[in-house]
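With one protein chain removed, the remaining protein chains of the complex are shown where they sit.
Up next is chain A:
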Amino acid sequence: MATGTIGVRRVAPLLRPSRLDSGVCRSCQETLGRRNYASAAATESTSTSPAPSSSINPAYTINAGVVLSRPPQITRDLEPFEKAFFFYQKRLNERLALPFTKYFYFKRGTPLDEDWKKKIQARQTAARDIGKYNAYADDAWNDELLLGSQESEPEHQVEQLVLDAESTANATSQDTSKKEEIPRPHSRVTEADKKGDQKSLNRLLPRTLYLLVQSKEGYWKFPSSPVQAQETLREAAERTLSQTAGVNMNTWMVGFHPAGHHVHNNFKARVDKATGAETHGEKTFFIKSRIMAGQADLSASAENLKDFKWLSKEEIPQYVSQEYYSNIKNMLADR
């Protein structure tokens, strides 16, 4: 063995913090180590002289924050590849599946049966969302879509289903003077999206929205306030939410544990003149919460807040500082 490695072996135990446990992760080891040093220093100082007031008070303010979110209301938009893939699989299925058993679904001689015959002649297949395609014809190999065709678009497929239902209703109704109208599904893009109204809960339906409030100094953050004495984090979060965004919301706190935290270090330690206690900054622990109904209302806010917005994950970095976003981004849902 080389002499270099032997030398390092002798030096390594001296350099390595030996009393820490190898089963604990590095960041926790550091915290523990620091805490041990601090407590050791504290015990030394108490043995020699009475402890100064700064070591009794916490150096950081502990805040409870609320990540109030509205979950996605509708399915997400499909990627172009997904649309093409799903459509191709549907046509493959049409080629491989047994033919549609018409006699189980349509009684002979009924108006529905007549309507069905007309449609199957035009469409050549039982499926209503794969376009005109006959899987049993000689040219069934021609199952791929051409460039620019609309058949794989979900909007087009929905429109086809609605038109089909409308024509069935018109063909089978007794009253021929009146045209039947099948209600179309609501638009995936709402009024609030078109107007760019970021205070509405009806915007960005396929995404998770988060409530952000603007403090009187002008910076944006999740609602948060200091935890008071004799109060758990969850109670503090509930109080924070009702104090900042009002009681006109039906919300549900997800569990009792914080989902993330943010540490803000002050540039200079702030000294409270009355007690002489120093604060180096604040630590905010965020509790997840879901909104079921209602809307935020800042008029009765105890914290003198200016504004609120419902933002998706992509919009949040435009409003908050880079450091804040790097701390909160991992607890926000991707969608």
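Definition applied: a residue touches a chain if its C-beta (ideal position, glycine included) is under 8 Å from a C-beta of that chain, and two chains touch if they have at least 3 such contacts; residues count from 1.
FYI, contacts and distances are computed from a predicted model.
In the listed set "Actin-related protein 6", "Large ribosomal subunit protein uL5m", "GPI transamidase component PIG-U" or "NEDD8-activating enzyme E1 catalytic subunit", the entry agreeing with the UniProt name of the missing subunit chain is "Large ribosomal subunit protein uL5m". Check A:V247, A:M292 or A:A333 against the missing chain and you find that the one touching it is A:A333.
From the options A:Q89, A:S173 or A:N266, the residue with contact to the chain not on display is A:Q89. Within the full complex, the residue among A:A59, A:V158, A:V254 or A:V271 touching the omitted chain is A:V254.
The chain not shown here is touched by just one of A:N142, A:S173, A:Q228 or A:N304, and that residue is A:N142. Residue positions on chain A in contact with the hidden chain: 1, 4-5, 8-9, 11-12, 15-17, 21, 23-25, 28-29, 31-32, 71-72, 75-76, 78, 82, 86, 89-90, 92-93, 96, 104-105, 107, 139, 142, 146-148, 208, 254-255, 257, 259, 288, 290, 333-335, in rising order.
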